[in-house]
Every structure is written in structure tokens, then in C-alpha cells.
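This view holds just a subset of the chains, kept in their places.
In order of appearance the chains are A, B and C, and numbering begins at 1 in each one.
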Amino acid sequence: EPFKLTVQLDWVAEPEHGGFYQAQAKGYFAEENLDVTIIPGGPNAFVLPKVATGQADIGQADSTNTLLQQAEGLPLVQFAAVFQDDPSGLLVNADSAVRDFSDLDGKTLIARPEWAFLPFLKKKYGISFNVVPQNFSVAAFLGNKEAIQQGYYIAEPYHIVAAGGKEPRFLSTWDAGFRAYAVLVTSRKFAAAHPEQLRAFLRAYIRGWRDYIEGDPTAAHAAMKAANANNTDAFMLASRQLLIDGRLVTGRDADGGVHQIARLSAERYATQIRQMEDLEMLPKGKVTVDRAMTTEFLPVQ
Amino acid sequence: MSRRLLNFLLPLGTGVLMVGIWYAIRHGLSEDMKFLLPTPDEIWAALAANSESLSRATLNTTKGAVLGFGFAVVISFGLALILSLSNLIRASLYPYLMILQMMPIIVIAPILVLWVGAGLNSVVIITFLICFFPLVVNTTQGLISTDRNLVELFRMYRANRWQETFLLRVPAALPYFFTGLRIAAVLAPIGALVGDYTAGSSAGDGGGLGFQAIIYSSQAKYPALFATAAVTCVLGFVFAGGVHILSWLSLSKWHDSYHRSDT
Amino acid sequence: MSVPPIVAFTNVVKRYGDGPVVLDGVCFDAAPGDFISLIGPSGCGKSTILRLIAGLSPVTSGSLTIDGRTPEAAAAELAFVFQEPTLLPWLNVGHNVEVAQQLRGVPAPARAAARRRALELVRLTGRESAFPRQLSGGQKMRVSLARALTLEPKILLLDEPFGALDEMTREHLNEELLDIRQQQAWTTFFVTHSVAEAVFLSNRIFVMSANPGRIHREVQVDFPYPRTEATRRSRPYHDLVSEVSRLLRSVEST
């Protein structure tokens, strides 16, 4: 009898969830004897509290936010990467004078106020700027040539162009040395109780991603369209292409490649934790690498 | 006759004026801002183009709004009856009702989602929370504003609590009650919308209008976004229209608000 | 007294809140069946006495018992026509008349009969479906009266019920009142400004003085019931009316 497992997404079904949907559509989960239910997210998916309280078994989130919530005592563990780098970054108009992070000094940024990257930028570049909340809208960006807005590398640029705007320039977090992951998390309880199922899940998930970016994405796209009527083929294809070109799944570093899919690096976590401790976002010593993440469910290389 | 004509013409006139202003503002906007304010025909087109997902979303939001509004009416009515009993009860309970109303949705949403699950349940509760307060406050005020002479009449005939409440205070409170209802009717659809995008779920049949609004907004589909808003307004008008009719049926025969001068 | 009093005031003092003394040392006993008229200057506390009996307002000091009980406990057997017509604006005339019986739990069919009788008595048959705002001042007062007459109370409190009525309607209602009283044997408290009316209707008249309100003098009216047009034309009747008028004048000019 297949093992039932629920996955809570952070947003509505889009190519950033390609790995899940391809694995689901192609039956990879079933082959591992898993019965996976994918719950689409949205503007307020509350992924981490849901996983922490057992309302979902696995969730997708970003590593910084997860570290913060782990520091507050949520019994979570990060156990695989979705993206080797969190694709959240800053969008500026193509012909804006802002080319570099240091140019942000004194500017106004439209971003989620809670985004850890913001204090990081201030500290690293010794700059200051003003933050206005981003409400999932690109209006301000389209309406104001000077706007600087938080966006998702594989989504907002496409919509801006589709709405008649010029292709924006993307200032990425990784270029600033802020190496956050998009990750999968589960609760400590679930990890302790079902290690084999998590391993099986990751095997199928990695297969799914690999198949999605290297093979034919039609199956995943059909499934995502069914889950989210707002998806168009054009968008999904473009988004997938950005995801491939940006090497988000496979890794941008020299050692990148399909073997890197879902891998997490303890060293990068150590760096991230140190950075956040320096920013006083995390109390010193409150979160340790081995409490925060584990690689034990990833396939052995 | 001519007055009856005016009754149609004036609202029509302001309607035309509003659309005129709309076009004028749009005309005045610089070229690269125009997208912010789609024209009514663009909105209409978007409505047609997205009719399938919008009608599904509308159905979901309507469910949330109707249920939330319904619970708000019933529960607030009961609460108002209790609150109207005495000053002391008001002093004891009112602060907690205020807290219920003042709890930011952002605080409530995660608790709700974890407790009753994202989706219709949460949407109904949030709609309820947004609608119930104006109803409680108005109905209570109506119940305690009953003409003292009439109250004495009932006391004198030793009306029991039930009779005093339902034969006297409730009918006397109707003008206030309908005022609250008029407010709540307009809050119900936005309540459901807010509920939807703070604690809705796209699972199953794809969320309601709040979900759609966020998606359209994030995809810069402004005509569709405005179409969503338009649908919300229509929903609100249907609610308000219902309240209007009920109010007319209950009050027009006797209440001074329906009789400005005699002829 | 052989019969125990149905209403007993003993040294009743009444103030509203911390206002001035409105009633001061009011003492009297009313026997079952008494028809007591209260006359006195405006503001002397006539309405207040009725309100105390009805239990609408507590006495400040002294004691007041109805049938040996407190007014609150007793008042199930009481009807009151307020000085101002107190109609429910959302009910039509018919329903307004029925409402007192409804509060007493009388079932709807029985109510309808009483309603028709009472409306006929006050000559408002045919206006059942009018709303209070469509009535003249006197009509409203008559509806209010009809409402009280649908009950068969032990105590009937009437606060100037005929003030807004023309003489003929007034006389008609005076006679009807005495008629029904013969059958139902209320104890009646009747506030009026018409001395003639007081003498015609009552067996006892309390002439009140104001500031503070006191019962200045009680006048016994010994004409036998039933009283008729003939009573009104009799010499002793006219003499008594003159005497009470004089009393009233003496009270008011002090």
C-alpha cells in the first residue's frame, strides 16, 4: 500500500515546482510507492507553520526564512534544495542608472519588508534605502521608471514584458554573495519517523527535476495548468527556459550539473548563519548547521 | 411623472458622469501610466476572456460571502440581544468584541489556516469577522434606543423578556438594524475577498476572487484585475439590493425615514 | 374598614432622582370598586400617582401595596391609559388594540372579538388598517383607550383619556365607561381636568395641591350608580360640581 505524503507549495503551481509535477505526472512517486498530494500555495501559504504542525509533511520555502523560524523554535529541518540559489532578486528598469547594489543608496525599494537580503545589502555595501511593501503587484514597476522592485527571476520579468514593459535588469542575490537556497523542509518528527520515505521521495523528486529540465516538460505543464488555470504555455516555457539558463536547479558554481540537483552544502549554511548572526537577525549560537539542515536523505553520490 | 423620470435620469446622469471622469483621468495619464486604469471596454473584454476562471472564482467567493454574512447576521443579532440586556453586560463583553474586530487579519490568518484549514472555512470566518461588528453595534444601539414610553407600556402590562424583545425592541430597532445590514452587505464581498487572499486555498476548484486578484496583479493583467473588482462590486450590489428591498418592506409603512413630507 | 383595601398608600413620598419632592406624604386606601378621580393643577403629581400604582416607578419612601402585594408583583391585573397616546408606530390600529391582550397571552381569535368591540366603543370601526401616523390626535387617544378596554383589569388607570375629545364623544364614553364598570367592577383611578366629569363618574374625588403634591381634600360623591343624563341635570350634582370647583380654585391660588 503506497505511503501517503503531502507537499505544501509556497505559491500557485508554476515552473518553479516543475520537479514535483513532472515526478507526479510521470509516475516517479508512484514507482517509489508514494502517494503524493501536492497542495498549491498562494499569497499566504503559511508553509512553515503547516509543516511544523504536521498539516503538511513536506514544504517548499527559502532557507533564510526557515532559519529564522527555526530560531523561534519551530521543529523544522531543511533536507533538500529546490534551487541552488533563491531566485528572488531585485528588478530595475533596463535603462535605469542603477547597475550595481551600491547604486541603491538612498533609493526606495518595493520589497517584502521581511526579506533578509535587505539588511544584508545595507550592511555589506554600507548603504541605506527605504522599503515599501510589495503586494504581489508589478504596477509600481510598470508605472515608475525609477522603481526598484523585488521579483522572482523566473516570473516577474516575463510578466513585465508581457504587459508591454521593457525587459528589466535583474540584480541577483548570488552576485551579492547572499547564497540562500530554495529548500524543502520537513518536521523533525516526520524526519525521525519516516527516513525511508523521505529518501524515496527525494529519489523521485530529483528524477522529476532532471526530466523536467532535460526532457519533455509537457506532462508537468499539463498538470500545472490543471492546477492553475492562469498558466499559459508561453509563460511556462519561458519560465522553464529562464530556470535552465540561470542554472537554478543544477547550480551556478563550477561544480554545477545535474548531479547537484537537490544537494545542500553544510559550508554554505555555516556562511549563511554567520551572515545572519552578523546582521543580528539570528541570536548567536541559536541555530547550528546540524540542527538546521541534514543531507542524510539525499541519495549517496 | 416628471419626478419618476428624474428618478431614472439622475442616477443615470451620475453614472455617465463617472464614466466620463474615468475616461478623462485615463486621458490625462501619461502614456506609460495608462495601463493602471484600463477603460471599461478593456475591462469588459477581460471579463469575457477570463469568464471561465472568473465565474468559478465568483462562485467560491459568493459562497464565502453568503455564509460569512449569514453567520454574521444571525450571531450578531443574538449578541446584540444579550448586550442590550444591561449596561453591565455591555461593559463586560464589549471590549472582547472590539478585540475580535481589531485583531489584524494578518495575526488571525495563520491561526485560522492551521486550525480550520485554508479554504472556505477560513474565508467564511474572516468574512464573518469583518461583517459582524457593524451589525452588533447598530443592532445593540437600536435595541437600547427604544422609546421609553413604549418600554413602560410593556413593563406595565408585565410583558415577559421574550415579548418585550420581540414585540417591542426588535421592531423598534429595525431602522438601526438595517443600517448595520447596509454596511455589512457591502463588507461581505470584500471580506470574502480578503479572506480568500489571506487564508483561501487554490486547492480543489482554484480559489476565489481574492486569489485571482493577486494572481492578475502579480501578472500585470490590469484589465482582468479590474474585472475582478467589478465582479466584487456587482456581488456587493446584489447584497445591498436585497437589504434595500427588505428594509423597504419592513419600514416604509411606518418609519419617518421613508416619509419626508406629506402630500 | 371591613373589606381590605385594594390600593393602600401610606405616607408615600416620591422624588425623581435627586430632584425636588413631587409627592409628599400621600395617604389613602382604595376599596375594590372605587372610582377615584384625581384633580389638581398641572404638575401636582397626578400622573405620578398612577405610575406608582402601575409599578413603573418606585416610591422614594413610605409604602404602597396593591392587594397586599408590591405594585411590581400585582400589576398583572391592571390596565393603564397613558396621558399621551402610546402606540406602536409599526402596527396598524387593529394590531395596536390587540397588543395588550397579546401580552396577556390571549389567543388570536379571542383577541379579534375584543378588538372589534373596543373599536366600536371608541367609534373607530373601519380604521383597523390605518397606521398611527395617519390618525388625528383624538383618534390616537381613542385607540389607546380601546387597547385598555380589551382587558378586564382589576384596576384601571386612566390619565386624561378624554382630554383630546369633543364633548359628545366624551359624554358617550363617560356613559360607556360606567356601563362596563357595572359589569366588570374595576377599581378606577381617573385623572381629569373636568370637574363635571369627575363628579359624574366617581364616588371619590381627590383634590390635589402642588409643590409638593399632596391630597388636599377628599370629596365623597354619593349619587347612586347607574348615573344617567338625569343625574347630570340634577340640582345636587350642580351644587357638588360648584363646590369641588371652588375647592380646586382655593388650592390653586395658594
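The definition used in the following text is that a contact is a pair of C-beta atoms (placed from the backbone, for glycine too) under 8 Å apart; a residue touches a chain by one contact, two chains touch by 3 or more.
All values derive from a computational prediction rather than experimental measurement.
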Would you kindly express the chain stoichiometry of the entire complex in this file with the labels on the displayed chains? A x1, B x2, C x2
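Methods note: only the chains that are shown with their structure count from here on.
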Chain pair, B-C or A-B, that carries the greater number of C-beta contacts: A-B
Give the label of the chain whose average Cα location is farthest from that of chain B. C
So which chain ends up in the middle if you average the CA atoms? B
Express in whole angstrom the distance between the two chain centres, defined as the mean CA positions of chain A and chain C. 85
Measure off the straight-line distance from the CA centroid of chain B to the CA centroid of chain C, and report it in whole Å. 50
Report the inter-centroid distance (CA atoms only) between chain A and chain B in whole Å. 38
So in the complex, which bits of chain B are touching chain A? 32-33, 35-36, 52-53, 109-110, 113-114, 117-118, 197-203, 206-207, 211-212, 214-222
Chain B touches which residues of chain C in the complex? 54-56, 75-76, 78, 80, 82, 84, 86, 88-90, 99-100, 102-104, 131-133
Residues of chain B touching chain C in the complex: 149-150, 152-159, 163, 167-168, 171-172, 174, 253-255, 259
